[in-house]
Structures are given as structure tokens and as C-alpha cells.
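What you see is the complex with one protein chain gone and the rest in place.
First chain written, first letter: the chains are A, B and C, and each begins at residue 1.
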Amino acid sequence: MIAFYFIALLTLASALLVVLHRNPIYSALGLVNTLFLIAVSFVMLDAELIAMLQVIVYAGAIVILFLFVIMLLNVESEVRSARISKIGTAGLAFVLLFAVELAVFALVRDPSGAQELPAGFGSTELLAETLFSKGMLSFELTSLLLLVAVVGAVVMARRKVES
Amino acid sequence: MDLLISFVLALVALLILLQLTVLLLWVERKGSALIQDRVGANRANLFGGLLPFNLGIVNTLMADPLKLFHKEDVIPKDADKFLHWLAPFIAVLPLFVTFAVVPFGDVLVIGDRVINLQAANVNVGLLFVLGMVSLGVYGVVIGGWASNSRYAFLGGVRGSAQMISYEIGMGLALVAVVLTYGTLDLQQIAREQGKLMWGVIPAWGVFYQPLALVLFFIAGIAESKRPPFDLPEAESELVAGFYTEYSGSKQSMFMMSDFIEVAIVAALVTTLFFGGWQVPYLQRDGFHFPGGFFVGVPSLVVTILQVVSFLVKLFIFCWLQILVRWTYPRMRYDQLMNLGWKRLLPIGLANVVVTAVLVLALEGFTIK
Amino acid sequence: MNPYIALLISFALCAIVAGIMCGASWLLGPKVENKAKSEIFETGNPPLGSIRGIRFPVKFYLTAILFVVFDIEVVFMYPWAVVFRRLGWMGLGEMAVFVAVLAVGLAYVWRVGALEWD
Partner (left out) sequence: MNVPVENYLVLAALIFAIGCAGVLTRRNFIVILMSVELMLNAVNLTFVALSRQLVSMDGQMIVFFVMTVAAAEVAVGLAIFLAIYSQRRTVNADEISLLRW
């Protein structure tokens, strides 16, 4: 329980770093840290495979992509303007309300007794069998999504080369 | 008690790794001297060379780190101080931890307590290794960016693009290995290799997956940024690449991360393709030679033999990488990228598909 | 015992050792301020100044995109590889379709020359 609060606090702190730091490189590092700590939470929730994939895919690939773009453009730190647009203010208020509501909802709800986990829950085998039976269609569609992403990204990025 | 045991195991894994890297530093110098017909490092000695024999190895092991640790830590004035500190730390930490999931022996039996000789018996160990290796890119990227130097920046960009390109080849080679053994647990994979093929040949991964071994070895060398793939730190072009602006112990961390990667590649090659800690024909109670000969060996001796076998194999593959380093000239960047994307990736994919079809076809006929 | 606790111990130990080793120079080494020393090293020429603002070719970004996509492909292969004996030919077929679609992507990228470096 103490471990959970410790990790939760660290996660929130690094999430705040992402949003608050002016230098995008630090934001990216905060993001890596957040994702890594969420992976730790996954381990505590008996989802070891998902946790490792989280590290490989997010920390090892997606954030690297962010870092590449930051370095590719090599932009200066953003000059922070105090002005937040009206939509932004309204949105922020809404977000706060939403967070409070979710939190209250999650806490007030009767804690139904945690069910006994069957042996092997969260194991690679079980997950893979679910993924390749129930999730078959989504799995194939995923490949199409990735194909579209590759083609789209290459087309967009190469347009820059020619111009 | 359990905590104490896992602490000791973690310490042992870390010490194996550290000793090996420092030893490799010396072996690399002596090895290059051997290949280039020189004498090599022979100056560091105890008692001013009064002893009749050369203590060079011991002292090179001590002298190098001690010298580097006593150098001044220089941070360039325009550098981002925090990131400059973070980069060597983040380059080395995931690599240190990787060794925790590598099994260096079967089990140690003390009284009625059976200890698994592996710092952390994670059952998705192989993915853990991949994840940690992929985190290694951050050290390069951040180190290159934080120094605020052109050479470092170029080296960092080159290095990260190279590392991510070869990670895919590495991943595909490992998928084929997982297909063969059907598990991600490294200890389990090592145990599987204790079986025999046709009662004679040890069932090591190299006999099932020779192509995956080659792919993995190439990708591993490229991943560790050593020659012939050392473009990120090519001396003649980029001074020292992403760690140009580092000195003292922080620079030695980057140097060390190279050697740790060598050790990790060797450890994985050993574990996945050459039986890990397996000694041919040695079971837990003794040698079972083909033809029914049996030589009983006490359990403690078996464990020691296995650990020694692991270390010997580990060292052989480290040495092989050093040989490769001093044999091949550096590649051009386009050749490097071509090899990664146009050779390793398609061959790796084909290997996975062929393996899957073969396994299904053969096992379908023999077992069911 | 939970292996992840062992992993955590390992992590902590390694972090401490790595931290000490990184900080060794700062603790043990001399600290002599010197204007020339704190300049960046550009093979002896006066440094050209900050690198902020330097940009590099979009090629590297394309590589990173391709890496992300194919990394995901490899990641999907791991769970399949663990259970593919139980899934049998059906699972192989599923994976074959998946790989084939992505191979089209690879072929496209190859055709348009995004893999060419010069």
C-alpha cells in the first residue's frame, strides 16, 4: 500500500513535469518517467506482459520519436505567456470538475470484494490466447492502421523534402 | 532471508558484469596488440616492476578506473547541467539491470533450500531485456544533446538512428528463438537446452536457429555501437561522438556501457543459442553420457561446473566480438542503414515465417 | 517470493552503484576553473557557438517512424510466438495476414526510396 502511494506520487509528479516544463526535452523525459512508472503499476496489477510492452513500445519507441522531432527542429524553449484563452480556462475548470467527479465516483462506490485471481492470470499465454481468438478482427485491422500510418507519415514527411 | 538471498544474487550478477567489463578493457588492449603484432599495455605494475613476473593484468584492472575516477569532471559552459549528469547515468543503469534476468546457473542447493541462480526470475525475461536495451538509446540522445556541441549532437543523432534501426532486426531474431522454445523465461530457455537431439547432440539453440544467431549477433554488435558499426563515435569524423564533451568518470561510464553491451550480447548469445549454463550431458545428479555411461557428481560440484561453463562461454563470445572489432573496417552510413533495413529486417521476417511453418509441420507429424 | 521484488532490489543496487560511479570524478577529481577548458571542443578551432537552431535531415525522422511501426509488429509477434503451438495453423494464418499487410508497407517505403541513404 505504501509502495502504491509512493509510485502514484512519483507518477503524478512526472506527469506534471510533462505539462509544466518549458523545455520540450524535459517534457519528453517526464513522459518517459510517467510511462515507466505506469508500467510499474501494471506489474503491481499482475499484467507483466503489458508492462514490458509498455516499456518497449512507449519508452523505447514513441517517446524516441518525440525526441527525434524535438531534436530535428531543435526549437528554443517556449516563452511562457501568462495568457490562457477563454476556451482554455473553461476547459481547465471542466477538467478539474471531471477529475474530482471521477475521484469521488471511484471512492464512494461500494468496494466489491476483490475476487480471487485464478492461477496464471495475466500470464503471457492467457493474454495471447485472448488476443488471437476474441481480438482476431481488431488484430488484423491494426495491421491496416499501421500500414496507413506508415504511408501517411512517409507522404507527409517527404513533402517537406521536396519543397 | 529471501530478501537477503535476492540481494546477494543481485550483487553477484552486478559483480560478474563489472568484473567482466573491466577485464574486457584489458583484453581489448592486449587483444588488439596481439592482432597488430604489438606488445600492448604493459606499463601498469606493482612495486615498480621488481617482481620477476608481470602483474600487468591486475594493475591494468585497478589503474584504469582509478585514473579515470581522479580526473576532473568538466562540464562545458553552455551545456544543460542536469542533462549532462543524467546522460551517463541513464546510459548505464538499464544495462546494469539487464543482467539481473540472465541465469548464470541452474540451482544451488543448500540444505533444504533451493536457490535459483538468477537475480530475478521474471517470466517475461526476454522482453525485459529488449525493453532495457531499447532504453539505452536515451543515454546517447541526451548525451548528444546536452553537451551543446556539434560533434556530440551529430554523434547522438547518428547513434540513436542506428540503434533503433537494429533493434528491429534484434527483435525479429529473438521472435524466432521464442518460436523454438515457446517461452519468454530465460531460465526456462536455458533448461530446455539441456535435452539431447537424437540422444547425442545437446539441443542448443544454435542447431535450431543458426540464422537467428547470425542476425542477433550482427544486430547486437551494431546495437553496442562498436566497430564496424562505430559511426556515432567515429574518431576520424566526430572526435568521440556523443561523449566528446565528457571527462573523468562520466566519460568512463559511456566507455563502460560499450563493454557492458558486449557482455550482454555475449550473455544472450550464450543463454539463447549455446545452452546458457549447460555443460553437455551434465544433469543435476551427474554426467549422463550417450550410451548409458553415468558418472555421479555431487550437487555442489554440478553447480560450480555450470557457473564456470557459463562464464567460459560468456568470455568466448566477448572475445569473438573483440576479434570482429579488429577485423572489419568501419562501414559507411548508407551501408549501415541498408544492412539494417534491407537485409536484417526481411531476412528476419522470412526466418520467423519459415520457422513457424516448419515447427507446425514437423510437430504436427511427429507428436500428434 | 515475487520475482519483481528481486528485480526492484537489483534496480536499487544498480542505481546506487551507477550513481557512485558517475559522481566519482566530481568527488575525487580536482576542480580548477579555466575559461578555455569550459569551452566546447571543436578540434582546436574557436567554437562556432550554440547548436540550438541547427536542424538535420528529415531522413532520420522517417527512420524513427518506420521503427515505431515495425517495433509494434515485432511486439505483437511475441505473445503469438509463445502460444503459436496451441493456436496451430489458424494462428499462423492470422499472423501471416498481419505480416503480409505490413510487408506491403515495407515494400511501399522501399519503392518510394525512404530507405535510401546517400
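Methods note: a residue touches a chain if its C-beta (ideal position, glycine included) is under 8 Å from a C-beta of that chain, and two chains touch if they have at least 3 such contacts.
Fair warning: this is a prediction, and the values are worked out from it, not measured in the lab.
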Contact list for the unshown chain, restricted to visible chains: A, C
Residues belonging to subunit C that touch the chain removed from view: 2, 58, 61, 65, 68-69, 72, 75-76
Hidden partner interface residues of subunit A, rising order: 1, 3-4, 8, 11-12, 15-16, 18-19, 24, 27-28, 31, 34-35, 38, 41-42, 44-47, 49-50, 53-54, 57-58, 61-62, 65-66, 69-70, 72-73, 75, 78, 81, 84-85, 87-88, 91-92, 95-96, 98-99, 102-103, 106-107, 109, 111-112, 114-115, 117-118, 121-122, 126-127, 130-131, 134-135, 138, 142, 145-146, 148-150, 152-157, 159-160, 163
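Here, only the chains that are shown with their structure count from here on.
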Topology of the chain contact graph, where touching chains are joined (line, ring, star, complete, other): complete
Chain pair with the higher count of C-beta pairs in contact (A-B, A-C): A-C
Subunit A and subunit C: spacing of chain centres that average the CA atoms, whole Å: 18
Two or more partner chains touched - positions in subunit A: 48-49, 53, 56, 60-61, 64, 68, 71, 124
Subunit C: positions in contact with at least two other chains: 4, 51-52, 54, 56, 60, 64, 66-67, 71, 75, 78, 82-83
Subunit B - residues contacting subunit C, complex: 2-3, 6-7, 9-11, 13-14, 18, 68-79, 85, 88-89, 92-93, 96-97, 100-101, 119-123, 126-128, 147-151, 153-154, 157, 161, 164-165, 167-168, 171-172, 175, 178-179, 182-184, 239, 244-245, 247-250, 252-253, 256, 333-334, 337-338, 341-342, 345-346, 349, 352-353, 356-357, 359-360, 363
Subunit A partner contacts - residues on subunit C that touch it in the complex: 4, 51-56, 58, 60-62, 64-69, 71-73, 75-76, 78-80, 82-83, 86-87, 91, 94, 97-98, 101-102, 104-105, 108-109, 112, 114
Touch list for subunit A against partner subunit C, complex: 43, 48-49, 53, 56-57, 60-62, 64-65, 68-69, 71-74, 76, 124-125, 127-129, 131-132, 136, 139-140, 142-144, 146-147, 149-151, 153-154, 157-158, 160-161
